[in-house]
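Only one protein chain is missing; all other protein chains are in place.
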Amino acid sequence: MESKEIILRTVTKLAIFIILAFAVFLFLAGHHNPGGGFIGGLTVASAIILLLLAFDIKAVKTGLPIDFKVLAFVGVLIAVTTGMGAMVFGASFLTQTFGHVHLPLFGETEFATAVLFDVGVAFAVLGTALSIIFTISGDIQRWKR
Amino acid sequence: MSCGVPMMNNLVILPLLIPLVTGILMGIYKNNLPLQRRVSLFSLAVNFGVSLYLVQWVAGSGIRILELGGWPAPFGIVLVLDLLAALLLTATALVGFACLLYAVHSIGEDKERHYFYPLFHFLLVGVNGSFLTGDLFNLFVFFEVMLFASYVLLSLGGTKIQLQETVKYAVINTLSSTLFVVGIAYLYSVTGTLNMAHLSVRIAEVGQAGFLTVVAVVFLIVFSLKAGLLLYFWLPGSYMAPPGAVGAIFAALLTKVGIYVIFRMYTLLFYHQPEITHWLMAVMAGLTMLLGGIGAIAQWDIRGILVYNVVISVGFIISGLVFATSDALVGAVYYTMHDIVLKALLFLLGGTVIAIAGTGKIKEMSGLIRSHPLLGWMFFLTLLALSGVPPLSGFVGKVLIIKEGLSLGSGHRGFYLLAGIGLVSSLMVLYSLLKVFINGFWGETVLSTEMEKGTERGLVFPCLLLTAVSLFLGLGAELLYPYVDQAIITMLNPGLYIEAVLGEVF
Amino acid sequence: MIEILLMWSLFAFSVSIAVFLYRAIKGPSAPDRIIAMDTIGVNLLAVMAILSVLLKTYAFFEVILLFGILSFVGTVAFAKFIEKGVLVDDDNGR
Partner (left out) sequence: MSVVIGLLFTIGVYLVLSKNLLRIILGTSIISHGANLLIITMGGLKNGGPALLGEGAGSFMDPLPQALILTAIVINFAMTAFLMVLAYRSYTDLGTDQIHELRGAHDE
């Protein structure tokens, strides 16, 4: 049974990188263009779902030893904390700010706290979507037996 | 347009943030139960302290707003803290603390592991958010947060009854939320805004013509579904299903959020056509009290009786809003606070009784007062307070509402009827709870201490706490009265609310 | 001139989507339906691309890519479901 799903697996191995790169692009585009944490997270989730389809739960879990439920909570925590960060500086809750940082490779780069918020959102979405998928697929396996 | 020092206004969001962050942390450390218990209780205690401070603060310096992200009011999302909200926040934190304390001893480790504490805190986020928000759509979001947590809490444990009740509860609430969205859509089409203060201005400008009254009635239906005003048919089943602590927090808070929103909407937005909306509310309130009373009398299950008592009190509070004089409103707000505390207490006591007797049927239990005198007398006290016997907490609210009803009755015959129904409903409450008391606590002691199914250890303290608060609400009414009185001023003068939110521009 | 051409191609795509929709609803077997759905997805991509030319905007490009990915994953999932009866294997061939 080794030859099973050989096309799917080969395509997946290639496509996963494209999808992940696209996810990163979407995530970073979110500041001025359509995109952002929500879609970025969902795209990563779809990449991992593709992995799940091509391989199996065990392989994905050994490859990605993350508890996605915890990841979701951590994401929300990050998002809330960036909101609270504004309170520390005396602004209203959720106020976002940005500054320009000079990075060695990219030159003048805009850096905004909204990105941190988006990281949180991305984590939350990723975690929620994947924990739903994992739960349901695990449940179906149990049910079939 | 932002008024005051923004740093200080950030305090407004604390009652929302504390449970949120706690809930998240509880989710991350979901396997460390001792930590979860301690941190949960601690966070609720802090929340209570903050709420008390907020009450003082708002009473001292007027309505406080927080513009999220620094966006000015009609455009951004805004949180508004007036005294009404602050008082209810305090009651919520208190009841949450007691219920959580009860839950720690009663809910069982399995449920604790399955995200009981995060859900509990998210429920509080939803409730507090609904109290705080000054934006209609945000209200919808917080409602959904609250409802979602409540669905999961309701089905947590997954017994048959819980599952089948959750299905009905969730479907009905989804439909009513959809109606809420429909109402929001219509309101937006007419007024072009969703900020409550701005809405109030716009509605006052166009004078609540026919279409807006229709929207008002749509909202009335939505919130009566949530509050259990006449449309309470889903309520008994779903509040009976969950374990004691969850049932208590549901009974104490969920319907009250609906009531709070009805207060807000019909004193701030739709106050121009009282002869339509308030008349409708009067009919609904009267019917609710009567039907709830009949339901309570007809039940022979302790939970059933308690659940129908929730229904009765909803009707009673709304009848206070219908009378809409300042005294009646004071009574209604006071009664709401009293009811939050007492309904939680009642459900906790009921849960304890069930835990001890192992059954909910009052015919099968008897003479519990001999082995559990404290429990019995607390129940008796609650019973008296709920039916409004003088020095206890129910009295102030009841007397104010009914007095206003009777004095208004000379102008409008229907108000006599409503006040009369209010009185009759008190009798029904008294009768139904006395039935529990006589059957459950008096008579021959059939259960010896060894035969009891559960213990009351750890369960009594939260009840004692709430009883003490109830006594304070009754005996310390003089102390509390100025705050409630001040809360009413905002309800009677929407202008104050509008000015606080939108600044001097309008 | 090009606009008329684009309009006509939009029309053609709509017709083809309608036809595939018929196949997706009527389709006697499950593979028919899946292929129909997949093709509808591809047609939608094309419609979006044409629209972005028509409206002279770049804003749809990400949408097109994302939609392509999602439709790909969806089709793969359906195909696998038909072939094996399960979506996600617990432990595959090891």
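For clarity, chains are labelled A, B and C in written order, and residue numbers in each chain start from 1.
Note that in this section a residue touches a chain if its C-beta (ideal position, glycine included) is under 8 Å from a C-beta of that chain, and two chains touch if they have at least 3 such contacts.
Quantities reported herein were computed from a predicted structural model and do not represent experimental measurements.
Peer 1: Touching the left-out chain: which of B:11, B:141 or B:297?
Peer 2: Reading the full complex, the residue touching the unseen chain is B:141.
Peer 1: Give the residue, chosen from B:130, B:155 or B:352, that touches the chain omitted from the document.
Peer 2: For the chain that is not drawn, the touching residue is B:155.
Peer 1: Have a look at B:114, B:168 or B:370 and name the one touching the chain we're not showing.
Peer 2: Of all options in B:114, B:168 or B:370, contact with the hidden chain holds for B:168.
Peer 1: Tell me where the left-out chain touches chain B, residue by residue.
Peer 2: Residues 137, 140-141, 144, 148, 151-152, 155, 158, 160-161, 163-164, 166-168, 170-171, 174-175, 177-178, 181-182, 184-186, 188-189, 194, 237, 240-241, 301, 304, 360-361 of chain B touch the chain that is not shown.
Keep in mind that, in the parts below, only the chains that are shown with their structure count from here on.
Peer 1: Can you give the whole-Å distance between the Cα centres of chain A and chain B?
Peer 2: So the centroids are 38 Å from each other.
Peer 1: Between chain B and chain C, what is the gap in Å from one C-alpha centre to the other?
Peer 2: Computed from C-alpha means, the inter-chain centre distance equals 49 Å.
Peer 1: Which chain B residues reach two or more other chains?
Peer 2: If we look for residues of chain B contacting two or more partner chains, we find none.
Peer 1: Residues touching two or more other chains, restricted to chain C: which are they?
Peer 2: Residues of chain C never touch two or more of the other chains.
Peer 1: Once bound in the complex, which stretches of chain A touch chain C?
Peer 2: 1-2, 4-5, 8, 15, 19, 22, 25-26, 29, 33-35, 39, 43, 46, 49-50, 52-59, 133, 137-138, 140-141, 144
Peer 1: Could you please specify the touching residues of chain A with respect to chain B in the complex?
Peer 2: Within the complex, chain A touches chain B at residues 69-70, 72-74, 76-77, 80, 84, 87, 90-96.
Peer 1: Per the contact definition, I'd like the list of chain C residues that touch chain A in the complex.
Peer 2: 59, 62-63, 65-66, 69-70, 72-73, 76-77, 80, 86-94
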